[in-house]
Structure formats: C-alpha cells, structure tokens
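Left out: one protein chain. Kept in place: all the others.
Letters A and B mark the chains as written, and numbering starts fresh at 1 in each.
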Amino acid sequence: MAAAMRTRGDWRNALFVAPYLLVFVVMLVLPLAMGMWLSTTKSDLFGTERWVGLANFVRLFGDAIFLQTVGNTFVFVLLTVPFLTLAGLGLALVLNRQERWAAVLRTIFFASTVLSVTVVTLVWRLVFLPDGGLLGVTAEALGKTPIAFLNNEKLAMPAIAITTIWWCIGLPMVLFLAALQQVPRDLYEAAALDNASRWTTLTRITLPAIRRTFFLVIIVEVILQFQLFGQAQLMTLGGPNNATRPIVLFIYETGWRQWELGYAAAAAQVLFAMILIAAMIQYRISSRKGVA
Amino acid sequence: MTRSRLAIALVGLAAMLMLVPLLWVLALSLKANSELMADTASVFNGRFTLDNYRNLFGNGAVFRWISNSLIVSFGMTAGVLILASLAGYGFARLEFRGREMLFVIVLLGLAVPEQAVIIARHQMFSWLGMHNSYPALILPGLSAPFGVFLMTQYFRAIPKDIDEAALLDGASRFTIFWRLLLPLTIPAQATLGIFTFLHAWNDYWWPLISATNKEMFTLTVGIASTQMNFAQTEGLGFLMAQAVFAGAPMLIVYLFFQKYIVQAVAGAAGR
Partner (left out) sequence: MRALWLLPLALLAGCSDAKPDKTRLVIQRFFGACEAEYGRVADIAGAEGECGIMTAMINRFEAENPDIDLVENIVFWPGYDQLTAQLAANDAPDLVTMHGSVIPDYQARNLLEPLDADLAAIGAPPARFTSAARAAVTVDGHAWGLPIDTWAPLWHINLNLFRKAGLVRGGKPILPRSPEELYAQAQQFRDRTGKPYLVQGAANEYAGFTRNFYTFVMQQNGALFRNGRANFRTAEGRNALQLFKTIYDRDFTTKNQDYSAAVAGFLNGDGGVFLVGTWMVGTFDAKSRETSGALANGGYTVMPYPRLFQRAATFADGHNWVMPRNSRRTPEERAAAMRFLKFFAGHARHWARTGHLPAFQAIIDSAEWRALPHRDNLAILATTAQPLPKEVRRQFPLETIVGTEAASAISGAKPIDRTLSNMERRVNDVLDNL
C-alpha cells in the first residue's frame, strides 16, 4: 500500500524540485556553459565577433600582467590564510569559556564580518591614508613621517591583507569554537587523571580532535581569498604598478573597461580551474590524513 | 596560570585594536568638514557636531540605497527559503525519476565560484534588458545550491513516521510538506534565511555591474561610489557619516541576533 502511494504521482513529486531546478539551470548551468563558450571567442559587451578557439588562453599565459595577477593572488592567500587559520584557532582556544567577558570579546571579533566590503575599505582607507588617516595622524603626533602604505609597492599588499584579516577573522574563530565545543569531555577528564600538562592536552587531545575543522577552515579561507576583489579595487586600484591587482580585478577591468569580454571570460575559467584544483588538493590531503 | 593570563591579555588588547578603526570613523563623522579639511588631527580637539548626520537626513542618498538593499535582501531571502524548502523536501522525501542524479548535479554546483558565471549572467540580463531592476538583483542569488543542500539534509533528518502517519490519513504530499514538516524546519530556515540575507546585503560585484543607475544602487555599491569621488563629494565628515550609517544597521542587528547569525555563518561554512 505504502509503496503504491509512493510511486503514484511520480512526476508530480518532481514538481517540488522543479522551481529550484529551473532557476538553477537558467542562473547557474547556462551561464557556466556560456562562460566557457565566451572564453573561446573574441567578444565584447555588445556582441561576439568571432570564434578564436584557445587563442585567449594562449594570450593569457603570455600576458605579463595576467601572470602577475596570479602571483599577486597567491601572495595574498599566503599572507592571509595562515594567519587567519592560526589566529582564529588561538582566539577560539582562549575564548572558549562561559564567562561574560569571553562572550563580549567573541562578539567584538565577529562583528567586523557582518560589514560589507565597501564599508570595510572605506574604514581602512581612513586608517592607511598618510595625509589624515589614523596611522598618519598617529605618526605625525609621534614626530615621524607617515608611511603611504597604499601607495608603496611593497607595503600595499600587506596593507590589504591586514584589512582582510580584520574583516574575516570572525569566521575561523567561530568554526573552531564550534569544533572545540564538540570535543568529548571524557577525553579531557582522562587527560586530567593522567596529570597531563596543558601543552600536552592541547597538542595530543584538542588539536587532533579538531583536525577536520582545521582543514575545513583552510580550504574555506583559501577559496574565499582567491576571490579577492573589492579591497584591491577600492583601496589601491590594483596598483601601484600592478602590485596588488588580483585575478578578479583583472577579469573586471578586462571585461568592462577594455571591452574584451572573451578574454575576461577566459581569465575567469582559469580562476575557476585554480579554485577547483585547490579544493581537490585540500580534499586529498585531508582524506589522506584520515579525516574526510 | 600566568601563561593563560598573558594570552587573555593579548586577546583583550587585540579586541581593542579591532575596535579602533570603527571608533576612528565614528569620531571623524562627528567633525565638521571644514575642520577636517584643514587638519584631520582636529578630531582630538573636542569640537564635535552632528551636522554631517543632519545633512545625511536632509539630502543623503543613503536612504535610497538602504531601501534598495532591504528590498533585494528580503526578496532574495524569501525566494531562497521558498525554493530551497520545496526542493529540499522533494529531494529528501519524494521519489521521482532521476532524483539521485539531479541532486548530485545540484551539489556539483557548490563548486562553481561567482566569477565563472557572472560574465554570462550579465550578458543574459543585458539581452533581456533587465538590468537596473530588483529581479536582476534577486534572481541570480536564488540559484545557490547551498540552501537546497541544507534543507535536504534537514528534511532527511526528520523521522519518516510523521509522513507515514499522515499518508495513512490520506494527506497529500503538499499538505504533509506545508503543515507538518515545514514548521519542523524552522531552525534550518532561520540559518538559511540569515545567511542569505547577509550574503545579499553585502554583495558587491553583481550589483556593481547590474545596478548602474544611481536610483538602483544598493548600499554596498553606493558606499563604493562615494569612495571613487573622494574629492568631489561633500567632505570627509559627511563621507564618514555615510559609512557609519551604512555599517550601523548590520552591526545593530548583529548585536541583537548574534547567536543566530554566528550559527548561520558557521553552519554555512561547515557544510
């Protein structure tokens, strides 16, 4: 009887998923395919001129500016992800308590995450500007010359990294907090019975227990920071001298400023591939360590 | 014991440093434009004014931006909740041909970043002449697979006996969904709703290229536009008042709904 009920109206059951699937196909699958096709054409925002096969990709790999943006993006990920992961873990370890002050501090660290990128860049521009930014004013008060972080080829990327860390530290922290709270109590009790030191407890019990979250945080942050856009666009325009231009800014400018949509689409495909590969590598590593 | 005290002290110091940039912007927003133009350090001379906020209320475009953001964010949230709940129920509970394969395809969608689809999406809306509209700002966000994934997991976790009992009473699939199971998913709905709202509110690239009319600017794009026209806008104090006005709502909502927001964001990433 139940079985008959289930198969009856088979297609009508599919109606539940149909609305979503429609949007999914139109807004995700179709553009994905179109984007791949676009990357093999010479197009601009007004139309497609002709099919050029892999010419865009060949040009990309010979384009010094594009290659620099790839390098910049990698540098940025290296500047932010390790710090975000470790600092997030550290904060979670320290703030994993019931006390009121811990709750207040947790609130403070996560607050910045709810702001939009444009508010964040506005705030931090006013920190980094040499002429009137917070750091500039402080430097002058101390009798020193202000440093122009955003206009300095070597310091601009670290400045953007600092901004991003301030913005994003909340997420790793709460992920680790959630993981820490799921570590079974008895493990700690057993360690206490054995008179284990705090350090041993940390390294032998806590860290291994949250290993899965550790890899999760890394992969989430890597994927997020690969997509750097707003901070670079608004704080430094990708400069000075392309030092802070990430891949996504390259895509935006190539498509909407230089009107070369096909070329931009090709760069987008390359970014997509890079993100996929990073995710797969991460998956491989975490599964090999037996945590997947 | 002292080592952990040291750690706590460091964390406390870090927390204060986290707040400093926000306090700086707040302080600047309370200074007269002319004073700041002469010397930004005049922040410390103690002469504060609410003029910038007064001007904001008089002529600020910020209100238009905020209302656009509200419409888009609520619209996208409602849309996602509807579509994801329906689809989640379908995938979790109902049998139909190709169900497994379709679900896998949807999951694969999780791996697709915005950059791989945004150019083509822009083209599509261009051909349809639909840019600078609320649907254009809302529709792309409805395709995110995360909601479907979350709701499917949640529905799967609900014991099947509820369904079976209702089926025996002759209830239709939709009634079971609407009356019995949906109310049980409120926690997931809250998580998904908050996460979607936050994502819609803070979205930058898509509104930047789709809502190019000033009237259609979302808050995020509006604040970006003020950063480009630095010198030609109304002055640093006014700019900072806009920034405060833009950031404050989210911060206030966060302070009140902290627990849920944190859960939502953590749950989303933890998928």
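As a convention for this text, contacts are C-beta pairs under 8 Å (C-beta built on N, C-alpha and C of every residue); 3 or more make two chains touch, one makes a residue touch a chain.
No experiment lies behind these values; they were computed from the predicted model shown.
Trainee: Looking at A:N151, A:T201, A:Q227 or A:Q282, which makes contact with the chain not pictured?
Mentor: Of these options, the touching residue for the absent chain is A:N151.
Trainee: Thinking of the whole complex, not just what is shown, which of B:K31, B:H122, B:R173 or B:H199 touches the missing chain?
Mentor: Considering the complete complex, B:H122 is the one touching the chain left out.
Trainee: Out of B:I71, B:A111, B:L167 or B:L180, which touches the unshown chain?
Mentor: B:I71
Trainee: So one chain is hidden, and I want to know which residue out of B:M130, B:I158, B:A171 or B:V253 touches that hidden chain in the complete assembly.
Mentor: Candidates B:M130, B:I158, B:A171 or B:V253; residue touching the omitted chain: B:M130.
Trainee: Please identify, in ascending order, the residues of chain B that touch the omitted chain?
Mentor: Interface with the chain not displayed, on the chain B side: 37-38, 55, 58-61, 71, 74-75, 77-79, 81-82, 122-123, 125-127, 129-135, 138, 186, 189, 209-210, 212-215, 224-226, 228-236, 238.
Trainee: For chain A, which residues reach the chain that was dropped from this view?
Mentor: So the residues of chain A touching the missing chain come out as 42, 45-46, 59, 63, 65, 129-132, 148, 150-151, 153, 236-237, 239-242, 253, 256-260, 263.
Here is the rule we go by: only the chains that are shown with their structure count from here on.
Trainee: Taking the complex as given, what residues does chain A use to touch chain B?
Mentor: 2, 5-7, 9-17, 19-21, 23-24, 26-35, 38, 45, 90-91, 94-95, 105, 107-119, 121-127, 131-134, 136-137, 140-141, 166, 169-171, 174-175, 178, 198, 213, 216, 220, 223, 226-227, 229-230, 234, 248, 251-252, 255-256, 261, 264-265, 268-269, 271-272, 275-276, 279
Trainee: Where on chain B is chain A touching in the complex?
Mentor: Within the complex, chain B contacts chain A at residues 3-4, 7-8, 11-12, 14-15, 18-22, 24-25, 28, 36, 39-41, 43, 82-84, 86-87, 89-91, 94-97, 99, 102, 106, 109, 111-124, 126, 139-140, 142-143, 145, 148, 164, 167, 173, 177, 198, 201-202, 204-205, 209, 219-221, 223-224, 226-228, 236, 239-240, 243, 246-247, 250-251, 253-255, 258, 261-262, 265-266, 269-270.
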